[in-house]
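Got a structure for you, written out below as structure tokens; questions coming shortly.
One chain of protein is taken out of this complex; the other chains stay put.
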Amino acid sequence: MPHSPEEKRKVLARIRRIGGQCEGLERALEAGADCGPVLQQIAAIRGAVNGLMSEVLESHLREQFGQPAADPADRQARVAEMTGLIRSYLK
Amino acid sequence: MPHSPEEKRKVLARIRRIGGQCEGLERALEAGADCGPVLQQIAAIRGAVNGLMSEVLESHLREQFGQPAADPADRQARVAEMTGLIRSYLK
Amino acid sequence: MPHSPEEKRKVLARIRRIGGQCEGLERALEAGADCGPVLQQIAAIRGAVNGLMSEVLESHLREQFGQPAADPADRQARVAEMTGLIRSYLK
Partner (left out) sequence: MPHSPEEKRKVLARIRRIGGQCEGLERALEAGADCGPVLQQIAAIRGAVNGLMSEVLESHLREQFGQPAADPADRQARVAEMTGLIRSYLK
């Protein structure tokens, strides 16, 4: 998950960007950067990780609800799974 | 929103509990409580507000996707609205 | 805590404002407000609670470090308490 090639590509691009931000932060710390800029870089990584989590949840929602469910039981199972994910990760 | 009486009742009960926690915090501060317990009460309120936000999003998802959409355009509109809400509030 | 009348007044004003926001949200829900505006009000409350937590931590830091410590042991105890509070509540 996500299953479509386009969704997968978007999510992978976000992860690689976060990996690059971590490398930049590591270099900054090794070079003795000041506390203020270091915290700014960490806050940017935190924002990117939240954006990644949102992207994965949105992608899952599009895949689960973008097509009609097979039957009412399938629909209820999808709703129950998605509400559980929102409850677990919205914090 | 939420529309069903049961969902509305649950959400209202959460809000009233948060209101009560705020009153308890106000009394603690007026009585000169120490910083540690005050921060614990604030953290509990923060957790309750996150729980309320999750409850409202879950309730909206149940109402939007618990029944089949009228047609594909309606389905896509609901998916677009819900992903927008996740993007805005997951942080 | 906080001990000075001015710090206490600022923190109490924030809490009362959050209590007022909760009452506004309760009225909006009872009147059947839509999901979008309800989530915006909850997000505003979440921001206000974070602001309150920051205000209390800042106020405590001013009170603990705005005057010289009595001696090195007192200084280390204050540093240890403050780093523990940051670790517990920065999330």
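Labels A, B and C are assigned to the chains in the order they are written; within every chain, residues are numbered from 1.
In the analysis below, a residue touches a chain if its C-beta (ideal position, glycine included) is under 8 Å from a C-beta of that chain, and two chains touch if they have at least 3 such contacts.
Please read all numbers here as calculations on a predicted model, not as lab measurements.
Note that the absent chain touches A, C when the full complex is taken as a whole.
Remark: the residues of chain A touching the chain excluded from display are 1-3, 8, 11-12, 15-16, 18-19, 22-23, 25-26, 29-30, 32-36, 38-39, 42-43, 45-46, 49-50, 52-53, 56-57, 60, 85, 88-89.
Within the complete assembly, residues 47, 50, 53-54, 57-58, 61-62, 65-66, 68-69, 75-76, 78-79, 82-83, 86-87, 89-91 of chain C touch the chain that is not shown.
Just so it is clear, only the chains that are shown with their structure count from here on.
Arrangement of the chains shown, judged by which pairs touch: a linear chain-to-chain path with two open ends.
By number of C-beta pairs in contact, the leading pair of chains is B-C. Centre to centre, using the average C-alpha position, chain A and chain B are separated by 21 Å. In this assembly, the C-alpha centroid of chain A lies 28 Å from the C-alpha centroid of chain C.
Counting partner chains per residue, chain C has no residue touching two or more of them.
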